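A single protein chain has been omitted from the complex, and every remaining protein chain is retained in its original position.
Chain naming follows the written order as A and B, and within any one chain the residues start at number 1.
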Amino acid sequence: MTSATSPALRTANERRRVGSIAWHVGALVVLAVVLYPVIWVVGASFKPSKDIIASLDLLPTEPVWANFSGLADGISGIPITSFFTNSLMYAVLAVVGVVLSSSLTAYAFAKIRFAGRNLLFTLMIGTLLLPYHVLLIPQYVLFRNLELTDTLVPLVAGKFLATEAFFVFLMVQFMRGLPKELDEAAKLDGCGHLRTYWSIVLPLSRPAIITSAIFTFINAWNDFMGPLIYLNTPEKYTVSLGLMMFRDQEGISNYGSMIAMSLVALIPVIAFFMAFQRYLIDGMATSGLKG
Amino acid sequence: MTLVKEAPPRPAKKRPAAPAAGRGGRRRENLAGYLFMSPWIAGFLLLTAGPMIASLYYAFTSYNLFTPPQWVGLDNFTTMFQDPRWQKSVEVTLKYVVVATPLKLLLALGVALLLAQKRRGQGLYRAAFYMPSLIGASVSVGFVWRALFSDDAIVDRTQKIFGLDVGGWIGNPDYVIYALVALSIWQFGAPMVIFLAGLKQVPQELYEAAEVDGAGPLRRFWNITLPMISPVLFFNVLLESIHAFQVFGSAYVVSDTRCGPADATLVYTCYLYQKGFKEAQMGFASAMAWTLVIAVALVTAVLFWSQKKWVHYEEAAK
Partner (left out) sequence: MGTSRNVERRTILKVAGASAATLGLGATTACGGDSGSGDGTVTLRYAWWGGEPRTIAIKKTIALFEKKYPKIKIKPEFTDYEAFWEKFQTQASGGNPPDVFQNAVGFLRKYDKRGVLMDLKAQADAGNLSLENFRNGVLANGQVDGKQIGIPVGANTMALVIDLKAFKKAGVEAKFGWTWDEYFDALQTIQDKLKIAGDTGYFSIMYLYDLYLRQNGKAFFTDSDLGFTEDDLTQWWEDGYKRVRSGLVADPKKVEQVKPKSALSAGLAASEFTWDNFSIRYEGEGESDYGLAPIPTTDGKDTGQYLGSLMLSAFSGTKHPKEVAQFIDFMVHDPEVGKIMGYDRGILATTEQYEAFTPTDDNNKGVKAYEEEVAAAGVLGKITPHPSGTDVIEAAFLRLGGEVAQGKTKPADAAKALFSEAKAAFAG
């Protein structure tokens, strides 16, 4: 693909046109491959439930609405909206938590010179390497002892306590890239760190913050393991857990509604992504991925 | 990448520029620093360091969650190294990491190069290419993947055109891992965005100068783009390999929860999960987890060591 789209030389007009066509052809090929599975899922959601598993056709022979209309009845007496509200609550809290705690921590790393900073920074980076599973069991024991299972607390506590090192790192790098003159000017004006953080650094760090928010939202929305382990009451289940309730290893599974709901569940993530994606590149670009 | 390069954020030479406020100022800075850091410190102690120490302890015990952990020394580790399923999971994971990571990065880089050009519809393509990453490892991905890689489905038919008749991949222990690899490649959105960010920062003047010198597109890619984005490439290699070592969700949904057939998609964390949460052998699972930590740390160290040879930190770009 890349060779097909050898950058057109600016000099020759003709080559530019060829380059342009090649570019669009290349992009369309990638698009077709990337979207094929997505179209399959959309197609499957209009197939009769019996036909979904192991079906080879991309599109249904005769589209049915039953999978979607079935959602209106809820699952096992729980309205579908309940799962969506819970997921939304989780995702929004996660975003708020990550943005607040990570930006505070990042500010300290980037803008305050305090004893032990380098050591703490190295420790923070080190936590990037930890597999989630190492911590899962002891964390579960901890929250269980605090009697906090079956609440959102275990799911979002880490977000409010800046344990997501990747985002802290992203913001640190971004804040370091901000012109030093700004916070020095603020200091001269008599602003303390809190003011500098809140009214200067935070607004300027918008791309990095939004980038973190996008990733956090997607991760929380798609999280399965966390809710599975911590939530017990079906009324508190998130979408990812709710989807599993269509499954029955010993009886009839409703794959139709399962796939329909997973499709509906995509809408909020796509909406969130679309609304903010233009910041994504900037957030990454200015976050010290430069040398 | 900047991880360690800049780990001590500003090198010592900047020290003299420190606030002239003297000792009181420094104390105030320390206080402010730790106040700002307090959420992280609390999180680190409570949710990271504490649990880490606990799981390190469990790794040397026999612990079924119900009765208190019993110290068994190195037993978990010796059992683990001799366990054929553990060996299998290591083999599967390494295969996955080694095959999926480069392919995914190659595609992400290629597409990023494509999208870095200013063309109509560029933003739309970018959003569309990111779409698979939004879906994550949901059950519908499991369904579609199992369908696409079954007998006579599109992948099978396509490969038959090229004379490769191996049948569906999903039921075949020798091929199913490549269905997983394909899933990883399909979700190339995140590294693509990071590459795009890197490409955006390559100064245009460099290309213009090279063009004046008569360098063709390949030469320009090799001599300018690649060195200029090498820090970004390094960052992606690091991040994607760490993720690949920890892959779980996609193996779980693609194999219909069993990480099979015949343990062919038994990635490391899947076995860890089976041992810990299905069989309640928390000691064994913790030993597995710590072995993974050490392996990942080693890989990271090697990557950092290697970056001296191929990652260029251009002063100009700083």
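Operating definition for what follows: contacts are C-beta pairs under 8 Å (C-beta built on N, C-alpha and C of every residue); 3 or more make two chains touch, one makes a residue touch a chain.
Since we're looking at a predicted model, the values are computed, not measured.
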Candidates B:Ile170, B:Leu233, B:Val247 or B:Val296 - the one touching the absent chain: B:Ile170
Contact with the hidden chain (one of A:Thr127, A:Ser212, A:Asn254 or A:Gln277): A:Asn254
Hidden-chain contact residue, picked from the options A:Ile75, A:Ala186 or A:Ile281: A:Ile75
Sole contact to the chain not displayed, among B:Lys118, B:Lys278 or B:Lys309: B:Lys278
From A:Arg17, A:Lys50 or A:Lys180, residue that would touch the chain that is not displayed: A:Lys50
Touching residues on subunit A - with respect to the absent chain: 50, 53-54, 75-77, 85, 89, 93, 140-141, 144-145, 147, 149-153, 228-229, 232-234, 236, 241, 244-255
Contacts of subunit B with the absent chain, listed as residue ranges: 64-67, 84, 146, 149-151, 167-168, 170-173, 256-258, 260-263, 277-281
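Simple rule for what comes next: only the chains that are shown with their structure count from here on.
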Sites on subunit A touched by subunit B in the complex: 1-2, 5-7, 9-10, 20, 23-24, 26-27, 30-31, 34-38, 40-41, 44, 52-56, 58, 100-101, 104-105, 107-110, 112-115, 117-118, 120-125, 127-139, 141-142, 157-158, 160-163, 168-169, 172-173, 176, 192-193, 197, 218, 222, 224-225, 240, 243-244, 255, 258-259, 262-263, 265-266, 269-270, 273-274, 277-278, 280-285, 287-291
Touch list for subunit B against partner subunit A, complex: 1-9, 18-19, 29-30, 32-34, 36-37, 39-44, 46-48, 50-52, 54-55, 58, 110-111, 113-115, 117, 119, 121, 123, 125-141, 143-148, 150, 152-154, 186, 193-194, 196-198, 200-201, 211, 217-218, 220, 231-232, 235, 242, 245-246, 248-249, 269, 272-273, 276, 282, 285-286, 289-290, 292-293, 296-297, 300, 312-315, 317-318
